[in-house]
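One protein chain omitted, others in place.
Let's look at chain A:
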Amino acid sequence: MEEVDVEPTVTNIPAASDGKHLGFAWGPGDILVYETLYKGSDAKGSGCSFIHEVRKDEDIYSPILRKLFNESHHIFVGLQTIREDLPSKNKKNQFVSISKNYRSVIRACMEELQQVAVSTKEAAVATQYGNQVSILLAIELIWNLCEVLFIDAAPAGSLLLHLLDWVRLHKADVDEKAREVLQSESPAEHRDYWDVVVSYVLQGRLEEARSMYKLIDTLLSRMPFYNPGGNQTLTEFDVKWRHWHDEVNRCLQDNSFASNRHLEIICKILAGDEDTLLEHKELLSTWYHFLVTRLLFSHPTVKPTELHYYAQSCLTMFLDSRSVPEPLDNILLAAFEFDIHQVIKDCSIALNNWWFVAHLTDLLDHCKLLQSHNLHFGSNLREFLLLEYASGLFTHHSLWQLAVDYFDHCPEFGHVYLELQIERVPLDTERKALKVLRICDQRQMSEQVRSICKIMAMRALRNNRLGSALSWSIRAKDAAFATLISERFLQDYCTRGTFSDLDLIDNLGPAMLLSDRLTFLGKYREFHKLYGEKRFGEAAKLLLSLMTAKIAPRSFWMTLLTDALPLLEQKEVIFSADQTHELMFCLEELTSCLNASALGSPKTSQDEDIELTKVELLRLSLARNLAMAIIKEGTVEA
C-alpha cells in the first residue's frame, strides 16, 4: 500500500458513548457507524441502538451550491458532444469558451453565497457560507490559472498579458478603493490616494495610474505592451522594452523624482526593483501578484517554461521565514511548473468534493493535455474522477439524474456503475419509476428494466391493481408475470363467479398474445360475451377450440365443460356430431387424469360425490346431444 500524503482528519461522533468500539460499513458516499457490544477496558453505560451516518460531502445538500451542479452538468454534456473533426484552432477556442462558462457558473454561485452570507442573521450560517465562498474563490483562481497555462497555452509574450488579466480579476478591491478616492472632495489628499496609484502600477494598469497622476505621465505612457495581434515580433518588442527600461533607470539615477517620495517609489517599481515591490506586500496581498508584477517590470517576455523558476523564488521571497505555504500556494506552484497531475492530486486532497477535479480533468483531457496515465484498476484518470463524482451524486435523493449523463461518458466502467446504481434508486411513485425505466431503456439495460417492472408489478398486485400490474408486465414483456396475473383473474372468477375489472379484460388488444394464459383469459371472456349475445354457434366453436387447441389449462377444463352444459341442453342442436365426439374425448381425457391423481390426493367424500355427479351429468348430456346431432345430420332435407 502506498504511503499517506497527508495526515487523515479525525471526526468525532458526539452521540457515541465513550470507550465503545465502533463498527462501520462503507457506503457510496458516506460511512455508517454503529456501536458494537465489545466492551473496552473503561466502557460504561448500556449500548446505544443508533446508526450514525457520517458524510464527507455536505456540499451537494446546500441549496445554492446545487445550482453549480446543475449548470455544470449542462456544460459537461455540451462538451462531450464537440465534434472531433474540427480544426484544432477552432477547437481550442471552443474549449476556452467552455472553460469560461464553467468559471462564470462558479462566480454566479459565489456571488449568491456572498449575498446570503452578508445578509443572514445567524452566525453559523454566515460562517458556513463564508467558508464556501472562500473555497469557491480558490477554485476559480486555480481554474483560471489552468485555463491560461494549459488550455489557452499562451506563448511567451501573450503569456504575461494573460497572467496580468488573471491577477487583475482576482484583486478587484483596487477599483473600489479608486472609486472611493475619486468620489472624495479632494482626491489627491485622500489617505488611500497613493495606495491606489501604486496598486494600479503594480497591476500594470498604467492608463488608470496616469489618469490619477500627470507628472509621471511620460514614463507611464511610453511603457510598451506586447500586442499579440500586431505584426511586431517578440524580439522587436524586447528591444523596445529594453530602451524604455533603460530610460526608467536613467530617471532614477538622475534623481528626477527626488522631490516626491511617492513618485520615486513608483519609478522604482517601474524599474522592477524587488525590494520596493516587497515593501508593498499589503497592496500586493498575494505572492502570485508579486510574481506577475515582478515579471511585468523585469521579464515581460518570459517563456512558459521559465515560469516555475520565478514562481518558486517569488513564493520564498514573499512569505516570511515563519509562515508555511498553504495548500493553495502549493497547487498554484504546481500549475506554474506545468505539473498537471500534481495540481489534480493536491486539489483532490484539499477539497471535500470531486466536482472541481472531475470537471477540470475532463476539460483538460479533451484538450489532449493528460498523458494516458493508467491507474491500477484499468481506467484512466479522467474516468476515475468522473466515476467518483457521479457515484457521489447518485447518493443524493435528487441529483442522481445528473449522474446518469456522467456515467454515459465514462467508456470503460460507466455502464457497469450505472447498472449497479440505478436499481437502488427508491421508487415511491409510478412517475419516478417511469423516468428510471426510460433511462434504462435508452441504454439497453434490459435486465434492470425487467427487475424494476417486476417490483412495480408485484406492488400493484399486492394492492389488487390488476390493470397496473398487467401494464407493467407488458412494458417488461414479461410473459411469466402476465401468466401470474391471469391466474389471479381466473381464481377470482372461480371463487366469485364473475369477472372483476372487465374494462381491462375486454380491452386487452394485442397484449393478449403476451402469454398463453392471458390469451385464454381474453378468449374465455369473449365466450361469455358471445353467450350473453346468444350467438351460441360461435360460442360453442370457441369453447371447443379452447380445449382442443390446448390454450386452456387442464385445471380449468372442468369449468369449461360445465359451461358447455347449458349449450348441450338447448332444444336446438348446437354442437355437431364431430364436435360432440371431441367433447367426449376431452371428458375422457380429463377423467382419466383425475382418476390417476385421485389415488394420491385424499378428497372428502362430498367432493368426490360432486365430481362424480358432474361427470355423470356431462356424460348424459353429451350422449343425448350426440343422438340428436346424428339424427339432425342424417336427416335429408325434404
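Convention: a contact is a pair of C-beta atoms (placed from the backbone, for glycine too) under 8 Å apart; a residue touches a chain by one contact, two chains touch by 3 or more; residues count from 1.
Operating definition for what follows: contacts and distances are computed from a predicted model.
Chemist: Name the absent chain as its UniProt record does, using one of the following: "Trafficking protein particle complex subunit", "Nucleoporin 43", "Small ribosomal subunit protein uS2c" or "BPL/LPL catalytic domain-containing protein".
Modeler: Its UniProt record gives the name "Nucleoporin 43".
Chemist: Could you tell which one of A:L252, A:L434 or A:M584 touches the chain left off the display?
Modeler: Once the missing chain is taken into account, the touching residue is A:L434.
Chemist: Could you tell me which of A:P8, A:P510, A:G532 or A:G634 touches the chain that is not displayed?
Modeler: Of these options, the touching residue for the absent chain is A:P510.
Chemist: Taking the entire complex into account, which one of A:V77, A:L484, A:I551 or A:L565 touches the absent chain?
Modeler: A:V77
Chemist: Just the residue numbers, please: which parts of chain A touch the chain that's not shown?
Modeler: These residues touch the chain not displayed: 63-64, 66-67, 70-71, 73-74, 77-78, 81, 397-398, 401-402, 428-432, 434-435, 438, 442, 462-463, 465-468, 470-471, 474, 500-501, 503-504, 507-511.
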